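Heads up: the structure comes next, in structure tokens.
The full complex has more chains than appear here; those shown keep their coordinates.
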Amino acid sequence: MSILTPTVLADLEKQSIELPSWAFGNSGTRFKVFGTPGTPRDPFEKIADAAQVHKHTALAPTVALHIPWDMCDFGDLRKHAEDLGVELGTINSNTFQDDDYKFGALTHEDAAIRQKAIDHHLACIDVMDATGSRDLKIWLAEGSNYPGQADLRGRQDRLHESLQKIYTRLGDDQRLVLEYKFFEPAFYHTDVPDWGTSYAQVSALGEKAMVCLDTGHHAPGTNIEFIVMQLLRLGKLGSFDFNSRFYADDDLIVGAADPFQLFRILFEVIRGGGLNNPDVAFMLDQCHNVEDKIPGQIRSVLNVQEMTARALLVDRDALTTAQKSGDVLAANTVFMDAFYTDVRPALAEWRESRGMDADPMAAYAASGYQQKIAADRVGGVQAGWGA
Amino acid sequence: MSILTPTVLADLEKQSIELPSWAFGNSGTRFKVFGTPGTPRDPFEKIADAAQVHKHTALAPTVALHIPWDMCDFGDLRKHAEDLGVELGTINSNTFQDDDYKFGALTHEDAAIRQKAIDHHLACIDVMDATGSRDLKIWLAEGSNYPGQADLRGRQDRLHESLQKIYTRLGDDQRLVLEYKFFEPAFYHTDVPDWGTSYAQVSALGEKAMVCLDTGHHAPGTNIEFIVMQLLRLGKLGSFDFNSRFYADDDLIVGAADPFQLFRILFEVIRGGGLNNPDVAFMLDQCHNVEDKIPGQIRSVLNVQEMTARALLVDRDALTTAQKSGDVLAANTVFMDAFYTDVRPALAEWRESRGMDADPMAAYAASGYQQKIAADRVGGVQAGWGA
Amino acid sequence: MSILTPTVLADLEKQSIELPSWAFGNSGTRFKVFGTPGTPRDPFEKIADAAQVHKHTALAPTVALHIPWDMCDFGDLRKHAEDLGVELGTINSNTFQDDDYKFGALTHEDAAIRQKAIDHHLACIDVMDATGSRDLKIWLAEGSNYPGQADLRGRQDRLHESLQKIYTRLGDDQRLVLEYKFFEPAFYHTDVPDWGTSYAQVSALGEKAMVCLDTGHHAPGTNIEFIVMQLLRLGKLGSFDFNSRFYADDDLIVGAADPFQLFRILFEVIRGGGLNNPDVAFMLDQCHNVEDKIPGQIRSVLNVQEMTARALLVDRDALTTAQKSGDVLAANTVFMDAFYTDVRPALAEWRESRGMDADPMAAYAASGYQQKIAADRVGGVQAGWGA
């Protein structure tokens, strides 16, 4: 019998993780972007690659788009996705690559540039209407590099005004999720640097505005699961951008750098009612700078699934008993027992029971898809960030 | 003519910085507390030492107390303070030194222990009534050391309930300020680890609850002046605990570790209307582990004064012009010009114009006070943290 | 059949981890030290407690002492230890608790104080002669809190001179291991803050001087396994002080904060020939501030054993093949497969095969020892750090 109970399996059955279209394009550092054979040249090819991840894992039914990187005929793209068994998801805006935005976009001193950035977001909402997407995700890359360069307070006020104008345009079933980030690309100050700022800003907008938590966007030593707990408690956790990091915003495969941290995060998600809760979207936001992209995404969703399974295995009654009695070691033991349990064989069984291969990484490698796209996708310009 | 304009001098004239009574007692690390000759044995002697700081600087008219470390007859203490030209200020509670609080106080699983901690705070409000203090400062030392040890979410909810009971008891002119701290004494999680949590908790209480920002309580690399700006903008910055640090909560003399950071903080205070604003209390919270205590406090208030003067010297019009035109270097130059201006001679003049010595450190050293207390305070138990 | 091959089991069979006598005494933070029933009052009781850890795990045959905390008749103590089935191990010196050392010991400006500190170390070598210990461990708690306070360069030169005098006194089979620490108790500078400084200092002494790596003594984000690799490569890794930390030198149970980091460290130990290598001592250096002490030590040595087993399971040939072919995901998968393998049942079997209980934590709890010492050890002063 599986170590995963029917209840646990039912939870896992419902799990879905959104893939970022840009993970299938090239990415890198300011020093170098390495290209790879078979990299998509357009959004249609990105969707095709994303569909492979879902095919082998049954975990990734939706794909997030980035505007303008994924500009195309969205009716066609939606049809293309559905034909491949996936759907279009969150729409991500971009206010960091236009020359006008060198000193800010939604926060810029110049009203005309602010309006341009607002209009970009309204255009993104048009895209959402076309794609059937629910969420508009705003990562605010704005900030300054030198003390004195910017008026921190004025920018915060202008940010509120700009967000308000975007918020007003949202449909009844649409949401705005505001991502925070500790630093980069700005080095001295970032206009939404922490969860507190994102929380204050979205609270001032209304119920359709939520916080997006990217697991790589915190200061060293930050207890991220505490923030997860708090945002769930405050009813404002809108989505996750999963990835992992050792030092900065490394955008590595989720769970790769500190698997135990991912376990603790998922435990708080479950504890706070955030698992399989439509209000809390699970997304990846990663860069496969040196590893293969499609297998990198497969590994990522498997990591989230495996760690969710481990977190679901925590004996909550035993944990509560130990916590209430102040038995530190007993409580920690209950917690670690779940983490150290090897759920991989049971998940392989689960996949087989659904007609999938036990080992998605091997199945993908054996499928010949990688060789096919490497052979087919010759010529054109490989997709990337256009930085 | 002084480089400090009459307007700047008028602002400096109003400045007052509260001293912590515990800075005059012994403190140290978990490895060692070094004692020094002349260290106070009781709150009366601490107040006497604090009065010396005010005498030589005219900057420190109030003294914060810590309960139970400063338990005594508060009517007598108030009279004693007034006789020495100072007043009693903020009352600090203590929920980290009773054996019952090993696993929490206001957040404890056990309702009886929570009530004990609440009662302690109600007793502190009684003290406030006796001392005429406005602010009850709560630093929540609670947390856990091991993942699984504590129910993060449950503790947060219990914290709210406990704070609510304390808040209700506040008088019309009294306030509760909630301090946040990144880590220590708990190592895995802290119940109020960041400004966002403190903000969410005090917002749920009401207008008399505010956030206390201790400059040493942040993760590495945190932009503290941004938080100052944000809390002022949200109307929730209740007080500062000034000190400085290189790595952790070092509690060094304010401005000693990163003077430019102090400048940036004070600039945002001024920019956001927080200077000489009764809603925003300036306090020190420091430990003089290896340096002399009274001179350490004198140096501290002088550091705040000098840096306030520099921040007041920023040419705000020129700064705005440069910011609006995107001239990064010009804006930074305006900012740095103020920082690099040597205000010390002008402040020495200002002191002399008020009948004080130009050099408070020298004046104190020459006063013979240190020799006197070293000679007089023989026997008894030197004050410390009682850890 | 066990997942642990005979080769792996043979390696595990040889593993030994030294316990610190001070882990059985009370410890805490600068804010509070909580006492617990049954805490030892003298070194003899500490050794008795340490023997319990070895009894239930067969992993901890030696106990490190701290001078002067463990001063006693060392002939008696050695006999006492042997009667209980353990031996005395590393001798730790203390240059941070004497009032003379407020501004340094081996680095002090005053030659008389330096000599006092040197003499203390010579006395420690006398203790080593009496206890039969091989290693003198020097953790240099010296440093300064304020820029300008100390002459960094002069202190470094004096440190060399002082160490030279201690080194000269070592017996042929004795060693000096020099521990480095990022910060605390000094906050601005520490005289041996990093492995580079320790390496430079011990290299200048000679072959009997080595570096001690405490896993909690690094800056945020430091790749500790890299340092392990480098020191092994340079032939200068003398010993480990194992513990874990979230933020600073938390001294938590090894493996508790970041189990994957412990795995990576042990993998590099194995890769570099440091496992069961007499030159590389495995020690714990932890504080059980809130959890039970003896079970805390049992958990600790089990954590090291379990993670060593996982690291031994890495398929080195497969890893090398993947590394050589630049297959990032395959290499990472080989690595993670070992980490995620649940070795606990196999280790339980191994214990049973040696006549021990499968579950050392349960066996200790059931033994009644804790109740016995709580009842017996009444009166006297509980051991602690004497801070």
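Labels for the chains are A, B and C, by order of writing; each one numbers its residues from 1.
Please note the rule applied: contacts are C-beta pairs under 8 Å (C-beta built on N, C-alpha and C of every residue); 3 or more make two chains touch, one makes a residue touch a chain.
Because the structure is a prediction, the values reported are computed rather than measured.
Total copies in the full assembly, please; the file places 3 of them.
Taking the entire complex into account, the copy number is 4.
Convention: only the chains that are shown with their structure count from here on.
Please tell me the distance, in whole Å, between the geometric centres of chain B and chain C computed from their C-alpha atoms.
Each chain reduced to its C-alpha mean, chain B and chain C end up 38 Å apart.
Could you give the separation in Å between the centres of chain A and chain B, each centre being the mean of its C-alpha atoms?
The computed centroid separation for chain A versus chain B comes out at 39 Å.
Indicate the residues of chain B shared as contacts by at least two other chains.
Residue numbers touching two or more other chains: 102-103, 144-147, 149, 182-183, 188, 220.
Mind listing the chain C positions that touch chain A in their complex?
Within the complex, chain C touches chain A at residues 220-221, 223, 246-247, 256, 258-261, 290-292, 295-296, 299, 306, 328-329, 332-333, 339-342, 344, 361.
In the complex of these two chains, what residues of chain C are touching chain B?
By the definition above, chain C touches chain B via 27-35, 96-97, 99, 102-103, 141, 144-147, 149, 182-185, 187-188, 220, 245-248, 250, 252-253, 256-257, 289-291, 385, 387.
Could you please specify the touching residues of chain B with respect to chain A in the complex?
So the residues of chain B touching chain A come out as 102-103, 109, 144-153, 156-157, 182-183, 188-190, 193-197, 199-200, 218-223, 225-227, 229-230, 232-234, 260, 264, 268, 271-272, 319-320, 322-324, 326, 328-329, 331-336.
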